[in-house]
Every structure is written in C-alpha cells, then in structure tokens.
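In this view, the complex is presented without one of its protein chains, the others remaining in place.
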Amino acid sequence: MAEYLFLVPLFPLIGFLINGLLIGRLPKPLITLIGCGSVGLSLLLSCSLFFELKALAPEARQITQTLFTWISVGQSPDQFHVSIGYLLDPLSAVMILVVTGVGFLIHIYSIGYMAHDNGYGRYFAYMNLFTFAMLTLVLADNFLFLFVGWEGVGLCSYLLIGFWYEKKSASDAGKKAFIVNRIGDFGFLVGIFIIFWSVKSLDFMTVAARAPEVFVFGGSLVTAACLMLFLGATGKSAQLPLYIWLPDAMEGPTPVSALIHAATMVTAGVYLLARTNALFIMAPDALMVVAIIGALTALFAATIGLAQNDIKRVLAYSTVSQLGYMFLACGVAAFTAGIFHLMIHAFFKALLFLGAGSVIHAMSNEQDMRNMGGLKKYLPITFSTMFVATLTITGIPLFAGFFSKDEILWKAFSSGTNGAWYFWLIGFVTAGLTAFYMFRLVYLTFYGKERMDSKTKSHIHESPRTMTVPLMALAVLSAIGGFIGMPHIFGVTNYFEEWLSPVMSGPAHDMAEHALASGGHSATMEWLLMAASVVLVLVSIWMAYYFYRKNTQASTSLAEKFLGIKTTLENKYYVDEFYGAVVIRPVIYFSLFLWKFVDVILIDGTLNGLAKLWRDVSDALRYSQSGQLRSYATIFTVGVVLLIAWIVFGINHG
Amino acid sequence: MDNVLLTLVTFFPILGVILLLFVPNKQHDTIKGVSLIIAFITLLISILIYAAFDPLASGMQFEVNEPWVTSLGINYHLGIDGISLLLIALTTVLTILCVLASWRSIKHGVKGFYISLLMLTTGMIGVFCSLDLFLFYVFWEVMLIPMYFIIGVWGGPRRMYAAIKFVLFTMFGSLLMLVALLYIYFQYQAFSGEFTFDLMKIIAAPPLSFQEQLWLFGAFGLAFAIKVPLFPFHTWLPDAHVQAPTVGSVLLAGVLLKMGTYGFLRICIPVFPDATVAYLPYICILALIAIIYGALVSMVQRDIKSLVAFSSVSHMGFVMLGMFTLNLQGVEGSVLQMLNHGISTGALFLIVGMIYERRHTRMIEDFGGLAKVMPVFATFFMIFTLSSIGLPLTNGFVGEFLILLGAYKLNPVYAIVAASGVILAACYMLWMYQRVVFGKVTNPENQKLTDLTGRERLVLIPLVLLVFWIGVYPMPFLDRIEPAVKQTLTYVEAAQVVQNSNEFQPVETVALEPLTADDETEKQMDDHR
Amino acid sequence: MNFELIIFGISAVIAVFGATMMIAQRNPVASVLYMILSLIAQAVCYVQLGALFLGVILIVVYAGAIMVLFLFVIMLLNLRGEEASEQDTPAVSQFTKYVFSVLLTLELVFIVKAASLDSVATQVADQVADGFGSVRQVAQVMFTNYLYPFELTGILLLVALVGAVVLAKRERDSYSSATDDADDDRSERVVE
Partner (left out) sequence: MVPTSAYLILAIILFGIGTVGVLITRNMIVLFMSIEIMLNAANMVLIAFSKALNLVDGHVIVFLVLTIAAAEAAVGLAMIVMVYRNRETVNVDRFSLMKW
C-alpha cells in the first residue's frame, strides 16, 4: 500500500487536470463525479495508509517515497539536492485525514451550494487543485517541496477568494491574500536558506537528526531560522501582523472559507511549526515570540469578533483567534496540543462555516446578522449542527473543543517559560470572549425577531440533503472527536499524544529537556483552572444571553456608552487603514517618484540632455557652413598658411 | 557532421534571407511560409544539437576552428557548452514562435520584416556560439541592425526615438568593448608573440595585471550591463519594448537581454577573475537596486508592455545577482533564470501583443473583465503571470530559488533584499492581472472581443509546456548547465583564493569585505553562546 | 646689369601688373585683356628659361584660345561689370583675406630663400644643352616616357568636350525644372 502514497495527492491533481482542461465541455454530473470522486479516493487511500501506519511499531511509523530528483546542484558537501518525495508519519497521517476527510465533506456540500453557479466546473477544478496542493504540503518530505504546496494553496486561495472575479471586492481580497501570504513566504524562503546552509540538506528527517549537531541550543542562527519560518507561518495562518487578509478572504464562496480559511490551509502554519519542532525546540527565544504572537492574536481577533455584524466575518475573526491558540500551544512547546486543537478546530470551524453557508444560502445571500433572527424554526438541521459546533468552540465540557482548548491553557500555564501565567490569563480571557461572540452569533441568527424583509423570508428553506449530511457528519466529529485526546487527569490514555509522540521526540527534544526545567504543577491546579474556565465560559454565555436575547436594549445602550470602543472594534482597530497609510501609499508614491523622477527626469533627462547638448553644439557649428564659396576659400587659405607655418617653423625649431 | 551543425544553425536563417530576396514583395504568404520553414528547420537543427550534446563533458563541444583572417589572427571559432546550448535552443524556439506570432500583425513591409527577423536570429545564435572575440563582436553588432529596423520601421508611434536610443546605448557600450578587445589582443601578442582573438587562448593565458583587469572589466562590463540592462543603464529598455512590435519585444526580452548576461559569464568572469572578485559587491548592489527598482516602477505603470519591460529589469537583476554569487547554486540558477525569463517574459509580450491586435491599446485602464469574454486568454495569461512571479512548479521558481540560495551564501543581506523583490513581483503582476482580467466588462469595446485563435494557442502552448517542464523537472537543463558553470567558476576560484591570502592592495580589501564579513557573522552566529 | 636681367625685370613687372589689374577690374572684359597681357609677359619668361616651345604654346593656346573662349563667354552672356556690391563683405573679413594671402606669399618666399637654391641651380643652369626645350626634345620625352599620361590627357579632353556640350546644351525640360530649384533664391533677389 505504501508505494501508492503518491496517489494521495495525485488523485485530486488528475481531477483538476480533467476538470480544468475540459472546462465547459463536461456535463455537470461528470464534473461532480470527478471533483468529489478524486478527493473521495484520496480519503479512502489515506484511511488505508493510516491503518497501515498504525500497524507498524511506533518508532518505525515512517513511510517515505521518493519519486524523482527535482533540483540538484553541485556536489558534496555543498550539494543542493531536493527531490519530489513524500513522507507519511503520524503527523502527516493526521493531516491527510483531516484534509481529505473534511475536504471530502466540503466537496459534497459544494454540490448543493454551488449548484446554480455558472463556474461550477471551474470551482471543482480549483477545489481539486487546492486539495492537491494541501496534500503536497502535508506530505512533503523536505522544506522545498513543502513550500511548493505552501505556495500552491496560496494560489488556490487566491483563485477561490476571487472566484466571483467580476466583483471587485472579491478579486481585491484574493490579491490581498496572495500578497500578504507572499510576505510570509519571503520569511519562509529565508528560513530555508539559513537551514540549508547550516545543515546542507532540506530533508525533514536529516534536518531533525542533524539539528543538534549543527546548531547551538538557543543560538542566534537557529533562532533566526525559526523566526523566519514563523514569519512564513504568520502569513499563512493569519497571525499578527499579517492576519489582515483572512477576514477579507470571506469574499469567496462559503465552502471555500470552510475548507481553506478555516479547516486546512490556514492551519498550515501550525503544521509547519509542528513539523519543524526539532528546530523550534532548540530556539527558546523563537518559541517565546511564537507564544506572544499567538496569545496576542487570540485576544486581539476575539475582541474584533465581538463587534462584527457579518456572520462570516465573525467566524473569520474567530478563526484567527483560534489559530492564535494553536500558536500559543506551539509557543509553549506543546506541539501536540496545537495539532490536536488544529484537528478539532478543523471539524467545528468547518461546521460553523458550512452552517453559516447554509444560512446564507437560505437567506438569499444575506450575510448581515442584523437582518436575520428567528431562523431556528426554518432551518432545524442547520441550527442544531451549528449549535453543537458553538458548544464545542466555547469549550463546554465533554465536547471536543473543551479538551483541546483546556489542554492548551494548561500547557501554557504549566510550561516553564517566563510569563507562563500571562499566557494562561490571555488564553483564559479569550475563551470568555469566544463564548460571548459565538453565542451572540447564535442568538442574533437563530433566535429573536425575524428581521429580514418579506421577500427574503418567503424564500427561506432548509438546505438540500447534499449540504445537510456533511453538516451532520461534522457535528458528530466535533462533538465526540475530543475523546481521543483527553488529558491525563481524566485517567485515560491520551491516544492522540501517544500517536504523535514519535514525531515530537528526538535528539533535539532531549537536548531541550536537558536545558529547560519543566514547570511541574499539580493535578489539583489543573482541575482548578479547568473549572475556572468553565465558569468563565458560562458567565460569558449568560452575558450574551442577557444582551442579545433577554434585554436587547441593554446591548445598544452599552454600545452607545462605549461608542469609541465600539466603532474601533467595528472598524477592526483601523489596521487596514493603518497599513494603507503607512505601507501601501508610501510605496506607491515612492514608486511614482522613482518612475517619474529618477527614471524619466534624472536618468533619461540626463541622457536626453546630453543628446540635446550635442545637437545644440552641432546646430551652432552648422552655421559655419555658410555655403559661401569665398568664405570656404578664405578658411582654406588660413588653414594652408597655418599648416605651412607649422611645418616650416614648427619642425625646424620645435 | 558534428562540427557542421553549429555553422548550419547559425547561418541557416541567412539562407532564408537569400531565399526571401527572390520572392516578390507582394507574395506575403510565400514570404511567411518560407520564413516559417526556415525557422522550423533551424529549430530542428538546434534540437539535433541538443540531442547530440554530451551533458557530462565540461569543455566546449561541436568546436569548429578555421582561420578566417589569418593576417590579423582572426579565427572562425565556434563552440558551445551547456549555457550556450540552452540559449541557442531558446533562440530558435522563440524565433519560430515569433514568425507565427507576427503572421497577422505585420501589414506593411512584410518581406523586410522577415528578412530582419531571420538576420536577427543569425546574429543572436552567432553571439552564443562564437568563441573568437572578434567573431563575437561581429555578431554582437550584426544583431543590432535588424533590431534597429524592427523597432524603427514596424514599431509604435515613438519608434524612431526608441530605435535610436536602443542603438546608441548599445553602440556606446560595444565601442568601449571594442577598445578593450583590442587592448587584450595586443597584450596577448606582447605576451605570446601571437596575434589572436581566440577566447580560449586568452582565458588560458596568465591573467592580466590587476589594474588592467579593472579597466578592461569596466569596459566589457559596461557594454554588457547596458545590454542586460543593469540599473542605471536600463532606460532604453522600456522605450524599446513599448515601441517595438510584439515580435521585437519578445526577441528583445527573450534573447537580446541574455546576451549581456551571457557576455559576463563567457568573457568577463573567466578573463578578468580578479576584477570580477573586486567588482562583485558593486555589481551585486546594482543588481539589488535593479530588482527593487524595477519592481517598484512596474507597479505604477499604466501600459502593460512597459510594466512587463520594467519587470524585465527586475528579473534581469536576479540573473545578475545570481551570476555574481560565484557559487554553483547561484550561477546555475542564474543561467536557468535567463532561460526562464526568456520564456515567461517572452510569453507575456506575446500575450500583450495578442490583446493589442484586438483592441489597439495597451493601457491597463482600457481593459477589465477579460476573463468573461476571453477565458482561454485569461488562463494563458494567468499561467505566465504566475511563472513570472516565480510560483513553485513553474519555471520561474527554480531559477529564483537557486539564485537566492546562492546569494544567501554570499551575503545573507543580499538574499533578504532580493527576496523582498519576490513580494513586489507578486504585487505588480497580480495587480495588473486583476485590473486587466478581473472585474466587470466596463468598456463596451471589450464586450465583443474574440478569444484566442488556433494559431495564437499554437504559439503559446509550447511555452506553457516549457514553463511546467522546467518547473517540475528542471534536471535535464541543470545537468547541462552544471559542467559549464563549474568550468567557469574554476577561473574565479583561484582569484578568490589569491585575494583572500593577499590583502595589501586597497581595492582588493574592499572587494573582500562582504565575503569576510559574511564568514565572520556566520561564525559569530555559531559561536554565540 | 646684363640684358637678360633687364628683359626679365620688364616682363616680370608686366606679368605682375597684368595679374593685379586683372583682379582689380570690375569689367570682366578688361580683366581678360589684362590677363592676356600677363600671359604674354609670362611667355617671355618661359622663353628666357629655354622653354621656347612652351612659350609659344602659352601664347597660342592660352592667350589665343582659352582667353578668347573666356571673352566669348563674357560677351555671350553679356556680362556687365560686377553689380554694385549690395552686401559688402565686412572689412575685417576683407582684411583677413589680404593678410593671409600676403602671409602665404611670404611663407613661400621664405622657403625659397631658406632653401638657397641659387648656388646649386646656377651651376647646373650653365650647362644647359643647346637643344634644350626645343620641340624635338620635348616631343621625344613626351612620346616615350610620358606616352601614357599624354594619351590619358587626350581622353580627358574628349570627355571635357562631350561634357561641355552636354552641359551647355539648352534642353527644354531640364531648363524648366532647374528654374524651379532656384526659385527661393530668385525670390530673395526680387525682394532686394
């Protein structure tokens, strides 16, 4: 089975090629079959590969497959050699299951959601291309090939955000996403350079194995490499300060938001950190930066989420915030917790987005929550599944999100790093905010007065089966998915941690353990913190209930009281405007200056000026050609006289 | 057989010129047909050369060395290594595509146009395979004339200005080159008693004194830098590109610019190794400026063609940077990038030409929403745009990545600055693409545009295939480049070693600074804690 | 003072006088007549130098034929004296012309003096053979050593003859087109 590893990404690629090259020539059912079928095949293959991997001894859980040499330059020891090769280990196995699993469900969902769109074939082609790129990303066995997938998903994100290209805001958002991602990719590239010239290899295995020999623990080189990789991750995973593209990315079709901007692509940064944990563990300073950025992003995005009215934007900021959690986990060296949350988040956030899509679908493309309300009775399945997801994300005990989030909070608290307590506190506050804005969303959308106009109202209908079935599947996953990774204090095995432990160990980890003192906190403390967060979540839910259900006046009066804060939040802290004024406009003006002044006036002006000077000189000289025979003769004579004088006198006496 | 091939590929287009002379002016189809056949046969010959080329051998292959003007020591010396091989292949491929692309767009003076085109081809191929400096110079100048006519006769409204600017810039450089050439010629004679322009012999001779090298490198370097074009000698390029007909732009960007970088690689680096090392930081900095400058300026262009032209400045900056990293990764990436730039920028110019034929405007603001009316066009455009900004699995990525990798070894700062050019590339290309292709069709004239015809698709498809071939499986190309690059680098390595051990001369220490600084910082970084 | 010297003196003075008067005259007919005077004086010098044949030729061909041709042309065109010089050449420029002509003359004289030819030349000159410069002797050299140039000169004359005929022939077409070319210049004249 292992020799078919390359087929996992290849199926979607074939799907893309067929759908892409024969665009507009295939009947719809065939497009659907190819689009969904290819991902379905990948899913099946992934499952069987997963079981194959599981059958191996934990230390031997690695399947590699090298297809061919991609780039090879020079020879040892400076040889740069990169191949197209795949690596299946516990980490990538989790990832391909998430990608193909959630991806498959979303493909199915799209059949219903995109049914009436003109670009049906194009949509499935792009989606397949995305799946291919994402699978390449998670299965790559070296940095550069991972980068292929990394940029590939960026491209698909660009294409899919701008799917409705006739809308200017859509194509703007796509472009913005691509360019902001490029800034991150720049960091990634530099990180690759540092790693290559230090380790002389880009292979994950080799790098992980050789890192302790090559790098000094905590040395500036490895820190620089990690920070650069992290810059890449902030771009892709929408962390401060590069998160700005993600909310705009909601211009794309909703299933796209679910797949790319919630479940898979945006988590690539977390995956990258987990993949390179051997390096990060050697750079505590870099980890500290990761944790700080993660924590700040979580809080920052959550506050913005409080005041958004667009249903998808709330979810977008929620995604940014949740990604902040994952980075926080990675930052305190709890990579497993990060990946666990990544997986759970993929379930519930995909579910939320798909649910939101279902709502939007029902509401005739209305996205503003202020025009919704009371949808509970019209959309029973959508409501119940979304409610499950909301419970999960807020961290109601026994739902999956509870386990994954509390794991992160506890790891943050118990890690030996400086300021661990602050990290916990920020995560804790964010959890409260999350509960508030999520229930705000639920109350505004599904409860209360029906604020939509009558025309829209008459069209409201529950979505077709193709859309609701994926919702239900995801709801099940997000409800019970957490049981595979329950914390130790519950007295059960943490299967997830055990599964990933081969990846999260190695010489670098030994070295790090040696260097860092572990936090070592008691189980009582863990119970206490867990209880605290549950209480906070419940309080927040009650507040949401109070403001948006029971006493809607209170929310408006509160908003009026803190008008400044409200507008600031609604305008997302004016970050876009800030970037526009500080980065984009100066660059444009500077470019104009370079073009209009340096190029046209300075360089060309100088040259044209020189040319003009010569022309003027020639122009002046021209008049000596008077056409007067006698003046020529005179000049000739003068010349002869002088010449003879020079010959006769000059030579004799000179 | 083998040694005839180079002569054949070089002069076969001339045969076409002679044939065309006998075709009456009015018979346009015959003229085009003859040109197409000639271009096709030239392509076949170059494919034959490619197939017969031994990728493992490091020296020159297919060498021909016959006396030409014996009294002056001028030889008819041709030969190619992997670098020239790829550039010749690029030239022949682009030539046939150009013949196809100009099928409808050239309306007057058809005969003269194709004669110019074929002559240009001979000049270009000749430059890439001549190993005699005099022959090199002859071909270098030969290609100038047809290009002058192509821009000056079949160009846009300001064609005379552009054509003259192009010729004057190039002439200025090449005359300096001629002087330097003669200096070398006489120096070699003084050293060995033999008059020769043979590049191989000159390289094999002991290098000139350091001062001489500085001057001569300056003269050659200026000629090549103008051709590349390196900032601040680039201002002829946008004018020439914008005014030239599509085919002119394609060949200008695709091949002519490469002659500059090729010259650096073939002549400057091997013949003046010490000067190369001494000038290295300055050239790298100019290259970096070109990268950033070209990118920024293209961002604010209103004409698609001049945008692509300025992006060429940026891309050629990458090529220069890679070349002067003087390590295998950088130089190989640079050679590959020459090829890539020829393919993707050439293709972009073709694309612009196709849309220009339909709308007779190239202003970005005149377009919008083309994806709706011309989906196939939009797709091709997208592919080349992505290739131009170096998306992985397209050709641009491999070259750029290797260049940056090499640059990082030379000096991390160079790599970081250059890599930021990659971000800017995405900005200007995507912004332009968005304004041209996306959005609603606002201009009614765009409503009735027809999508690409079969002929136009035929022109673009080979380029698309090349884009992905080099992007996915570049090894066939890299394998051929590697021995040649290794050979070139051996000439400089000695110089670097000498300069490392000998720090008396002030200029050398300046040159050395970044290298040592780099080593030191790396050491410091490792030693830290 | 011997006889030869006196004759030379007189003929030299006449030659210079004739030449000077020739350029000083306004009337071209007078110029031609002074020119003939100068030529005859020069012919005397030729004879003195033993070039009897050439002296005769000078008078017959030059003074007789060529100068008459000049005269003929002047008469044919009915040229009066120079038009009153409407745009006088600036005095400075006029002065320069004289100064440099004189300078040229002085330079050449200086060269002749500096070369001090006389001592050498007089010795040789005494030994001049009897028949020197006679028709026979000149002809002998001309038709042996210089036959080729002589024949070429003949062809040149022929060409000149044809050329002169072609040029001077009045052709209707070329006449009208030529006047067109000169239009702007003529309008200038009308204004004046």
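Labels for the chains are A, B and C, by order of writing; each one numbers its residues from 1.
Going forward, a residue touches a chain if its C-beta (ideal position, glycine included) is under 8 Å from a C-beta of that chain, and two chains touch if they have at least 3 such contacts.
Keep in mind that what you see is a predicted model, and the values were worked out from it rather than measured.
Contacts of the undisplayed chain with visible chains (whole complex): A, C. Counting the whole complex, the residues of subunit A in touch with the unshown chain are 622-623, 625-630, 633-634, 637. Counting over the whole complex, subunit C has residues 2, 4-5, 8, 12, 15-16, 19-20, 22-23, 25, 28, 31-32, 35, 38-39, 42, 45-46, 48-51, 53-54, 57-58, 61-62, 65-66, 69-70, 73-74, 76-77, 79, 82-83, 85, 87, 94, 97-98, 101-102, 104-105, 108-109, 112-113, 117-118, 120-122, 124-125, 127-129, 132-133, 137-138, 141-142, 145-146, 149-150, 153, 156-157, 159-161, 163-165, 167-168, 170, 175, 178-179, 181-182, 185-186, 189 touching the chain that is not drawn.
In this section, only the chains that are shown with their structure count from here on.
No other pair of chains shares as many C-beta contacts as A-B. In whole angstrom, the spacing between the mean C-alpha positions of subunit A and subunit C is 100.
A straight line joining the Cα centres of subunit B and subunit C is 67 Å long. Per the touch definition, subunit C reaches subunit A in the complex via residues 89, 93, 96-97, 100-101, 103-104, 107-108, 110-111, 114. Residue ranges on subunit A touching subunit C, taken from their complex, read 630-631, 634, 637-638, 640-641, 644-645, 648. Interface residues of subunit B, counted against subunit A in their complex, comprise 168, 232, 235, 238, 293, 296-297, 299-301, 327-329, 332-333, 369, 371-372, 375, 386, 391-393, 397-398, 401-402, 404-405, 408-409, 412, 415-416, 419-420, 422-423, 426-427, 430-431, 434, 437-440, 472-475, 478, 482, 522, 524-529.
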